[in-house]
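Removed: one protein chain of the complex. Kept in place: all other protein chains.
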């Protein structure tokens, strides 16, 4: 179903990083002429969703199949320089920590050589009724694989 | 800058149609479990923006270079069936009418074989101060080229 | 829980019309310096939600209590003049038609004396599984009451 140029794209995994590029549209901007501060969270979530899809875990499958949702518990954003209409942004995502029922993701937003924003998140896996739940086994091993590249020391300890 | 799989994509022109596929994310959905009714307008605008880009007219270039913006004057949407989280949607866009300072676009939203929504819009080209303005020459000829495929009778009359 | 000045507000019913005022924030605007075309649908939905609440039908209650959702089937918008950051907009909503499982709503958006947009919608009442369903009895009589003021001829026929 994925045709080059037609879309959609899932980005690529390169070593420990997921790379994903997107375009800034009017919907993402505001009357100050720049990308609205909450829009970065929408964009970052698209990148994380595609990273997880490449790791074998799509949201709809987790919700319908396992009754599980990945929920953001904490999120810190640093805005370094503004993005603008029609910009192509690159979002680089990597795992900063993997636990049984939660993980930390670091994301950075780039335009050409510049870093525009840094986003650090803690996500928790929760059940339909909102209780913490361990990641499904297939996702745990996929995350571990990506984490091995990203977190060499953690691997040595494991 | 456009790498297959990494993004972003502009869709493709096929005959008289622009074809563009995108993914449904959490940001597009609502608590009824389906895509929120206003989200279709955001998605449709991405498709139109990419169609215009393939025709040589990017928004930022038009705003900064010509002081022009394409503004929606009318918009009618018919919602036939709901889209859901993680769906891949295909948006097909074509020109229904081309005038000197405005155009009509017809867009349809598909998932696999089904048509989920139909959107008809009238857009006007306006100057910074909000007054109607003729399309820049290079855009006019690009639109005419696409229109020739889409609007054979109009072509005969011209 | 509703304190004047603190919020939230539900607007008021005046004769056949629901009147609701809101403020334009950065989130509603785009890089063209005006309210984004899809934002009007978000705003119009807030007004309709509050009109329905004053008629005794809140969304959460309908979803949890009756397993029913009001879904937009058709929507036509005419954009007459742009709204801008910090504007106070008044949305006037009235019923244009009431049927057993659907209704037509007409909404207009005003700033001071000017009409900025006109929105016509057809909404259907649907069950959890997406099938057409009749309005709950308490809502039907509330709608009829409002409709009597709005649709005098329909009333005469009834």
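Just so it is clear, A, B and C label the chains in written order, and each chain counts residues from 1 on its own.
By definition in this document, a residue touches a chain if its C-beta (ideal position, glycine included) is under 8 Å from a C-beta of that chain, and two chains touch if they have at least 3 such contacts.
None of these values were measured; they are calculated from a predicted model.
Engineer: Which of C:42, C:106, C:134 or C:148 sits in contact with the chain that's absent?
Structural biologist: C:42
Engineer: In the whole complex, not just what's shown, which of B:16, B:32 or B:96 touches the removed chain?
Structural biologist: That would be B:32, which touches the missing chain.
Engineer: Tell me which residue among A:14, A:73, A:99 or A:138 touches the hidden chain in the full complex.
Structural biologist: The one listed residue touching the chain not shown is A:73.
Engineer: Considering the whole complex rather than only what is displayed, give the residues of chain C touching the chain that is not shown.
Structural biologist: 1-12, 19-23, 25-27, 42, 45-46, 49-50, 58-61, 63, 84-86, 88
Engineer: Even though one chain is hidden, which residues of chain A still touch it in the full complex?
Structural biologist: 31-32, 37-39, 41-42, 45, 63, 69, 71-79, 82, 130
Engineer: Even though one chain is hidden, which residues of chain B still touch it in the full complex?
Structural biologist: Given the touch definition above, chain B has residues 26-27, 29-34, 36, 38, 84-85 touching the missing chain.
Convention: only the chains that are shown with their structure count from here on.
Engineer: Of the chains present, which has its C-alpha mean closest to the combined C-alpha mean?
Structural biologist: Of all chains shown, the one whose C-alpha centre lies nearest the global C-alpha mean is B.
Engineer: Based only on mean CA positions, could you tell me how far chain B sits from chain C in angstrom?
Structural biologist: 27
Engineer: Taking each chain's centre as its mean C-alpha position, how far apart are chain A and chain C in Å?
Structural biologist: Inter-chain centre distance comes to 36 Å.
Engineer: Out of chain B, which residues touch more than one other chain, so two or more?
Structural biologist: 42, 45, 63 - these are the residues of chain B that touch more than one other chain.
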